[in-house]
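Here it is, the structure in full.
For this depiction, one protein chain was excluded, whereas all remaining protein chains were kept in their positions.
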Amino acid sequence: MATDAQQACFEAGIKFGSLYHQFAGTPVSPSSARSLETAMAEAIENQPFCESVTVEIHDDRVMDAIDHENGYTELTGSLMDVEMRVRYEGVRIDTRMAMADGYPLMELVDVRDE
Amino acid sequence: MATDAQQACFEAGIKFGSLYHQFAGTPVSPSSARSLETAMAEAIENQPFCESVTVEIHDDRVMDAIDHENGYTELTGSLMDVEMRVRYEGVRIDTRMAMADGYPLMELVDVRDE
Amino acid sequence: MATDAQQACFEAGIKFGSLYHQFAGTPVSPSSARSLETAMAEAIENQPFCESVTVEIHDDRVMDAIDHENGYTELTGSLMDVEMRVRYEGVRIDTRMAMADGYPLMELVDVRDE
Partner (left out) sequence: MATDAQQACFEAGIKFGSLYHQFAGTPVSPSSARSLETAMAEAIENQPFCESVTVEIHDDRVMDAIDHENGYTELTGSLMDVEMRVRYEGVRIDTRMAMADGYPLMELVDVRDE
């Protein structure tokens, strides 16, 4: 009933919601940010139709968020950018999460028949 | 660039991924299943464009999964059915998660212009 | 090797870490806070040696944290107080999480042989 493009967008959304709510709250500091980026990307790339994921945690934002006594903070959407490519049947979807007007926004960047 | 229907499907997917990965792993027993169903539904209904969520945790499956010594198990997709309605601009999406061939499947049930 | 009191404190810590990291990040608003409080308490009460859990989400703090456009925020330790009683062998432990100097602090309130 849904078109391939609609199904592809549904699949892309599932991956974004999964990534966000699986890892939000993870303790993070600049020294652990690299391993968390890699683990997040590789974990979600396991999911069906997910071709590639890139996670960039911004160390400067992590530093700003850190309580100087604790030395770490908890991962939230405002600390990272995410790019993801999903492919379903002949449709390629590019999506990203980035800050917009002070809030993390998940968005469809490109929906393309190939 | 994306159509309203594609955007609606993306939003529906986000809610499903969120619900699943926020709550998977929660300790659950028949005596706590009702409050968890309600909390899951009301939490996700907070998200934008999410009109309604229904979560049904099957007590018989929970009982089957329980280690008799512990008295509880951890929530997984195989223990519950979820129905969700998302509305974005003029598009209404009905989605559900249910068991199919032994695995929980998230699927678009209906995509409708209203 | 560990004493009963030490084991009881270990068990109390497990419950606190579980509660925090299972539910941190959950979408929450004043209208969904009551069901989330109940679900959190009942979920953790399933765990062994956990006698009672009380979660209080502060609506005024939730309102302060809400982006007025979205209408909800994500659960963090700064929005709630938690009290928990654990009983292991003859030892009763009372613990709580509350704000201290601007940060949520998990602490042992009382360790008592009964």
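Of note:
Going by the order they are written in, the chains are A, B and C; count residues from 1 in each one.
As a working rule, contacts are C-beta pairs under 8 Å (C-beta built on N, C-alpha and C of every residue); 3 or more make two chains touch, one makes a residue touch a chain.
This structure is a prediction, so every number in the text was calculated from the model and none was measured.
The missing chain, though absent from the view, touches A, B, C when the full complex is examined.
Only one of B:Thr3, B:Ser31 or B:Thr76 touches the chain withheld from this view, namely B:Thr76.
Across the interface with the omitted chain, subunit A contributes residues 18, 22-23, 25-29, 31-32, 35-36, 38-40, 42-48, 70-72.
Looking at subunit B, the residues touching the absent chain are 20-21, 24-25, 67, 69-70, 74, 76, 103.
Mapped onto subunit C, the interface with the missing chain covers residues 1-3, 5-7, 9-22, 95, 106, 108-111.
We take it that only the chains that are shown with their structure count from here on.
A rotation of 180 degrees, rounded to the nearest 5, superposes the Cα atoms of subunit B on subunit C. Distance between subunit B and subunit C, defined via averaged C-alpha coordinates, is recorded as 24 Å. Separating the CA-averaged centres of subunit A and subunit C is a span of 28 Å.
With touch defined as above, residues shared between interfaces to two or more other chains in subunit C number as follows: 25, 70.
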